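For reference, the structure I am asking about is given below.
Note that one protein chain of the assembly has been removed; the remaining protein chains are unaltered in position.
Here the chain labels run A and B in written order, and each chain numbers its own residues starting at 1.
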Amino acid sequence: MTYLLHIFILIGIYIILSLSLNLIAGYTGILSMAHAAFYGIGAYIAALMALNFNSPFILNLFLAVIGSSILGALVGIPSLRIKDDYFIIATFAFQIIIFNILNNLVSFTGGPMGLPGIPQPVIFGIKISSHFSFLVLTAILCAITYFICNKIVKSPFGRILKAIREDEVFTKSLGKNVSAYKVKIFMISSGLAAISGVMYATYITYIDPTSFTLMESIFIISIVIIGGAGNLKGSIVGAVVLVMLPEILRFVGLPNSIAANIRQMLYGGLLVVFMLWRPQGFIGEYSFNRNNENG
Amino acid sequence: MDNLLKIQNCNKHFNGIIALDDFSCEISKNEIVGLIGPNGAGKSTLFNVITGFISIDSGQITFNNHTITKKAPNKINKFGISRTFQGLRLIRQMTVLDNILLSFKKQPGEHLENVFFKNKKAKEIESENKRKALKLLKDTGIEDKANDLADDLSYGQQKLLSLLCCLASDAELLLLDEPIAGINPAMIEKILFIITELPKKGKSVILIEHNMDAVSQVCERVIFMDTGKKISEGTPEEVRNDPKVIEAYLE
Partner (left out) sequence: MFQQYIFNTLITSSLYSIIGISFAIIYRTTRFLHFTHAVVFTSGAYFTFLFYKLFGFSIYFSITLAIIFSLLLGCLIEKSIYKPLRKKQASSMILLLASLGIYILLQNLISMIFGDDTKSIRSGVVKEGINILGARITPIQIIIIITSVIVTILLLLFLKKTKTGKAMKAVANDVELANISGISSNRVILISFAIGSALAGLAGILVAFDVDMTPTMGMNTLMMGVVAMIVGGNNIKGIVCAALLLGFAQNFGVWYISSQWQDAIAFVILIIFLLFKPEGFYGKKLRKQSV
């Protein structure tokens, strides 16, 4: 039972991650390889606050979201000048730089040793420590994230994001400040990703940089794409499928040593298969069919 | 006549090719001006220059007494200039209705804070815009297509839609790049009728078009350009009979 709850909590964390990345990748059509960096920034901000200042959970969550949004702007602003492939490489670079910072600033982040003993959340005097209470909290945060994302994509604001995804030049000609929209959506998306980070840090009570690698970024992208880019429900489907599938393999009785490899091969393979035959994913509305405008 | 758009001595070179060569012209309020000339004469470049997609090497452009030279395309649109594109640009994966809704200006719902707060006003304006958009579609007889993807329309209907988007933006000056090229006669008539009605609504138009009959039908004034220069200007009749124009076409 605990095991099942654990899986559901993980699914919840990945739903928040993929919903938030969907805003950038699926709705605005910009591939970012740096989502795990924001996930990590959220986790580290909350963990460091809790460990060093013993500050309340809600405040940590708030600061993590704000901090991650500001860094999101830092990635979003270059997207105005750097396009397509080169932008993807730039987000790649950002991801690796953040990983380096987490890994190398040992006195601050604990380096590869990570940060152990992160306190569990206390909200309005209620201590969240059982698996079940964590699941409830994750579900609430998932619902809030979904509500925010849904509001955005259904609004005229969201309509402009989709227009940018399909044709930036035309969107500009209609008087929309494309640059401002890109930066804003990057900030929102990064801020939301930080929520996952905070949940992960306080749930596992230990974080180290290896949870926030480039491979993790690619995994989140895979969830968005396989579930279906440009459709919020797709992100939920994707997270459920990609987190559950390897767990099912566990029951087949694979030795633990190769289970991790199989898990990764599975989603790598799925990504290829979907690109070949169903680039819009299970229920997506965007299939990355726009070609480079530059170069 | 009141001056609306004033282009003064604009020059633009691309990798040694002269796209605009000391080009000047003026557009008044409530008039339709035809812009004609051979392919590669610089007509579309001029549109791109006016709307800020291409920055000029030298020269000045003013609109309603505001200097719009070197302003960003989205800013220029806000001054009241709207355009269509030669290659016909629309958001093809969006519905016809959404394409028009996208074109309205000053939408509170497009501001992030209004997505969450002051939601009521944003919603009111959105539904008002929706009503206006549906009226535009109804007036032009494609209201049954409102919820189809723009991509699923016929080519002529797509051209009509891109014109409707310009109308929705409520611009004072419309730059129309070949609005009737490659479409059927009935649709041509429909689009030309919309264009002729525009001055009555206080709008001006610059029209790039190869179809001289259509130009003569809707334009009081025509500018002929070749190799980035203004060669001739006047009524359609005058320009058609200008020896310099005849020479340019014979070359």
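Throughout what follows, a residue touches a chain if its C-beta (ideal position, glycine included) is under 8 Å from a C-beta of that chain, and two chains touch if they have at least 3 such contacts.
What you see is a predicted model; the values in this text were computed from it and never measured.
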Residue among A:Leu4, A:Ile70, A:Ile89 or A:Ile126 that touches the chain left out of view: A:Ile89
Task: Just name the one of A:Leu214, A:Val240 or A:Ile283 that touches the chain not displayed here.
output: A:Leu214
Field: Contact footprint on subunit A, counting only the chain that is left out
entry: 31, 78, 81-86, 88-90, 92-94, 96-97, 100-101, 103-104, 168-169, 214-215, 218, 221-222, 225, 258, 261-262, 264-265, 267-272, 275-276, 279, 287-295
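What we mean here is this: only the chains that are shown with their structure count from here on.
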Field: Euclidean distance of C-alpha centroids - subunit A vs subunit B, Å
entry: 41
- prompt: In their shared complex, at which residues does subunit A touch subunit B?
  reply: 148, 151-152, 155-157, 159-160, 162-163, 166-167, 169-178, 184, 188, 285-286
Message: Which stretch or stretches of subunit B touch subunit A in the complex?
response: 51, 53, 72-75, 77-78, 82-83, 85, 89-94, 98, 101-103, 105, 107, 109-112, 114-116, 122, 126, 165, 169
